[in-house]
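Structure first, commentary second.
The complex appears here minus one protein chain, its other protein chains still in place.
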């Protein structure tokens, strides 16, 4: 019951975040190839963030599928996740407009890190409500992805001041790790998608 | 039946309001710590407003859960609430960009006050439709939160011209009071979230 | 089946239109009463448009309630209505920023007129599909509101060049006529809201 509105609200916020990011790609005044090329960094950062929001939507969708009771704690853990994801358009735009300069790239990694932590907190809140025989706990298992991601983000944030491209490579790597859909939940819950 | 669309539309508007507010945090041109620091007041006001919209979504969700019949009066009372909440991105941006100056802070409090009154009106409209044995009336009980909030907002608005930080403290206090989910309805309705 | 997605998509577009309009009320730089007063025309035009979108959402909701079969024609008639309503934020902003100057006020009336015609076309498309014993046709009856509104909009458009305030008065009048919820459908369909 409550789950339907939780999903609907989350879908709404994620849909708006993913679409609002494109507004950071400002329409240039001139109809020239140079004007278009100047947008390349913003475009690349948009692609990366689009994939990240897609991953979050995808996994959020799987995770809530296992959730049978929605408590106040879960509602706020969910809003906490949405809060950090709502900062992604800002971080994306700042990083893109400044051609992946160190500080904006570090802030971008920080937002990804905070969102990952918030996702983990939401996951634990759902597991706690499900109790002993939690379907989600079985599905997540050792959760190596969930544990490796924050470490990789931290590495990325630190590396921005050494080589911003190394940091970007790490952000792309984490996205690739997650792009593989979370088959763990599909397997345990025995459902598609 | 009608309730589904009322919830869907409200969810949509609240999701957009909460996400659009982040657009007031304009991407700075320079990739410097100073540029980032300059955004701190806008960021803080964004956090406060995000929490407020989260509280409204949460309580709105609980309140409509008890609602069985949707009348024209309820539809318009709901739109009236959404109207005041739709002014929150403007008030948030103006207050943040002016570093919590008195007038914008007072207007921010005024928008919160109007939203609180609109929420109360919606609550009464639902109770009136439910009649004598209103589930919502039982759930709300003495409604000390609903009665204390407008008074606190009024105090905050008045205090902006004495000390803007005192006003902010009051706005934060009211948010904290409401952050505790409305267990009254959960208890009476015997449902989660 | 198809109706659910038609309603969801319409709700989404209407929710975005109603919320995007507030972005035309640009955050002023100064925290002064003068800056706030300068926004009054934009604010007033926002209130009027908010009420209009609310009316359209409300009546759209009632109308689709009677609709049992969704055809391609109905889908496109609905998109046609959403198209004109999507121009409302532009017309609202232009009229407000120019303090209800004649031309923007006339364009505002033109958008309202086109939306009213599109609403009528959608209504006829639904009635046509329902056939002889159309519930919607009975509900609408003589449809004096639907017939009077375009004439009043036309009068308003013409009058903008005589007295822009007279035109505004007419736009407000039509809104007031429609603010009374469409009890005709409630009566015939025997449902609330």
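Think of it as A, B and C in the order they're written, each chain with its own count starting at 1.
Methods note: a residue touches a chain if its C-beta (ideal position, glycine included) is under 8 Å from a C-beta of that chain, and two chains touch if they have at least 3 such contacts.
On a predicted model such as this, the values are computed, not experimentally measured, just so you know.
Residue A:25 is the one among A:25, A:121 or A:154 that touches the chain missing from this view. Where subunit A meets the chain that is not shown, the touching residues are 7-8, 11-12, 14-16, 18-20, 22-23, 25, 27-33, 36, 47, 50, 54, 57-58, 61, 65, 179, 181, 183, 186, 191-193.
Residues of subunit C that touch the chain left out of the display are 1-2, 5-6, 8-9, 12-13, 15-17, 20, 23-24, 69-72, 74-76, 79, 82-83, 86-87, 89-90, 93-94, 97-98, 101-104, 107.
In the analysis below, only the chains that are shown with their structure count from here on.
Chains compared, subunit B against subunit C: the Cα-based superposition rotates one onto the other by 90 degrees, nearest 5. Centre-to-centre separation between subunit A and subunit C, using Cα means, comes to 37 Å. Chain contacts: subunit A has residues 12 touching two or more partner chains.
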